[in-house]
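Of the protein chains in this complex, one is absent; all others appear in place.
Our next item is chain A:
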Amino acid sequence: MEHIRMPKVENVRLLDRLSSRRAVVGTLYLTATHVIFVENGSETRKETWVLHSQISSIEKQATTATGCPLLIRCKNFQVIQLVIPQERDCHDVYISLIRLARPVKYEELYCFSFNPKLDKEEREQGWKLVDLNEEYNRMGVPNNYWQISDVNRDYGVCDSYPTEVYVPKSATAHIIVGSSKFRSRRRFPALSYYCKGNNASICRSSQPLSGFSARCLEDEQMLQAIRKANPGSDFIYVVDTRPKLNAMANRAAGKGYENEDNYSNIKFQFIGIENIHVMRNSLQKMLEVCELKSPSMSDFLWGLENSGWLKHIKAIMDAGIFIAKAVAEEGVSVLVHCSDGWDRTAQVCSVASLLLDPYYRTVKGFMVLIEKDWVSFGHKFNHRYGNLDGDPKEISPVIDQFIECVWQLMEQFPCAFEFNERFLIHIQHHIYSCQFGNFLCNSQKERRELKIKERTYSLWAHLWKNRADYLNPLYRSDHSQTQGTLHPQIAPCNFLYKFWSGMYNRFEKGLHPRQSVTDYLMAVKEETQQLEEELEVLQERLANLQKSQSGNNKVKSKQQDRSKQFGLYTSNNSLANTPQEYSNDLKSFPSRSPSQGDEDSALILTQDNLKSSDPDLSGNSDQESGVEDLSCRSPSGGGCLPSEDSGKDSDEAVFLAG
């Protein structure tokens, strides 16, 4: 609290990004955890809530006649533009936010104060929802080839690895320790995914410390052991996910990559994925394109191309596809690494797992996947997502890219995933929100020291509780797309990778489809379920009636309920057809003046709008801004014509110029 210089500022204007005219006036509050903007206005008092941990940058812009503008960019891609009347107030808000957005201790993060009013037992249950032991058992290990190793039980070998790792049975502690000494940050090869069907596996590690000529017998034995754990194959692939040039440069620093001559029976392969710095810049460039006020098609496409973002997404996918193919089709085990083995390696292993195993395409399985490949293997969440104030060069959208890969796959395989786009968006949100303890810190070791499970709640339990919101209506566990390995098209396929506006322009509802097919179909399915139940009841009644042939009118009351339920999805959908503001090029068209019709109050049901069940997101007030975006003058019946707008002439000049 000591960081809040200015808890409340009145007469602040919240600008609409697309149209400066559509500003709303309200009061800005700074709390220990949130920035809150409450709109003035008698009835609704819409609220916009932003968690401090979501703030990625705050920019104070040059003071104008109307006040001092403050631009807040969020990690979940929300952009908030405020104008504060007094320069001094603005400065205080700015200074306060700078500090609040960059906590220095974990204890300052929201998860330590967030209280969803669950008792201790419920919290513990929540943490047990995703259990990696169970997951490895599901995969089929331990077995004749793989065993759990306790060599890292006190994080003695590798402090960024979990205590329990699976290694080939023939890999002795001596081999593991020896190998770990020959790998960056001692991240020795360990099992990421085991394919029950053919014994092929995906292992992960960091780069070897090979320099130009160094060798390590134990490391060579380790790779040998991985190969032996797959008796059907006489070699393994070693996939280095870095561009070759980067890997070679590392040799000069005593690191590098495996020399095929030193390791028996490996096939070495580079799959160039760029490093975190390139990715950070790429996202930055793409977000600049997303933020353009009214870009032309060329501006947009050129900017998208120039950012290189989709190229990077495709590189990650290509690596995942290569590995999945090696495992599923060739039955060959793969060892994956990059430099430290916690960014690109995590991306690629998880994409490959997702392609290989339908389980990871379920709601529960996806949580398990993130827990397995990201959380347990020491992906540095704190550094990459800037939860605590740290080196900005450590920040990079590594898991964001993985999440996007999943979305790209969902677009190509619409029936293959049990979850929907909203699930991905909410996970992305919570990776940055620090509302739940799952993604805190940089390793399991740190999390245990911080007693995360005792002091915070698990996101997975929260999402699981609301899983009905995250289901893909097209998913059927008996559908062919949900069986076996997914085979994305390889070439030509550039055109299959698309810009994800649902994520990167997430808060600009006006850009998204106005009717959500997912929500519509979910509503239909829900109604179908009710119908099935009713049908059963009716059939029973009919049977009873026919049997008894005498009066039994008890069940009669049930009849009335149906009519209400019938309206369920039809009304849902007609709301979605509410006229909306048609903006951008015509943003200053003199049309959004008086005469608000009744339909305006209708809220368009798309995406997150519905999700009041999610405390943070409702707090974040998507739906409020959604209403604001979409409220516009609507048809007000036959004779009532809107009055002339005073600003008309200047507005028309816009068309003429355009």
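We take it that a contact is a pair of C-beta atoms (placed from the backbone, for glycine too) under 8 Å apart; a residue touches a chain by one contact, two chains touch by 3 or more; residues count from 1.
Everything that follows uses one rule, which is that contacts and distances are computed from a predicted model.
According to UniProt, the chain absent from the figure is "Myotubularin-related protein 9", selected among "Myotubularin-related protein 9", "AP complex subunit sigma", "Isopropylmalate dehydrogenase-like domain-containing protein" or "FAD-dependent oxidoreductase domain-containing protein 1".
Screening A:Asp154, A:Asp299 or A:Glu454 against the full complex identifies A:Asp299 as the residue touching the chain left out.
As for the chain not pictured, it touches chain A at residues 290, 294-302, 304-305, 308, 310-311, 314, 412-416, 473-474, 476, 479-481, 489, 491-499, 501, 505, 508, 510-515, 517, 520-521, 524-525, 527-528, 531-532, 534-535, 538-539, 541-542, 545-546, 549-551, 553, 556, 559, 562, 566, 570, 573-574, 576-586, 589-591, 599, 633-635, 637-639, 641-642, 652, 655-656, 658.
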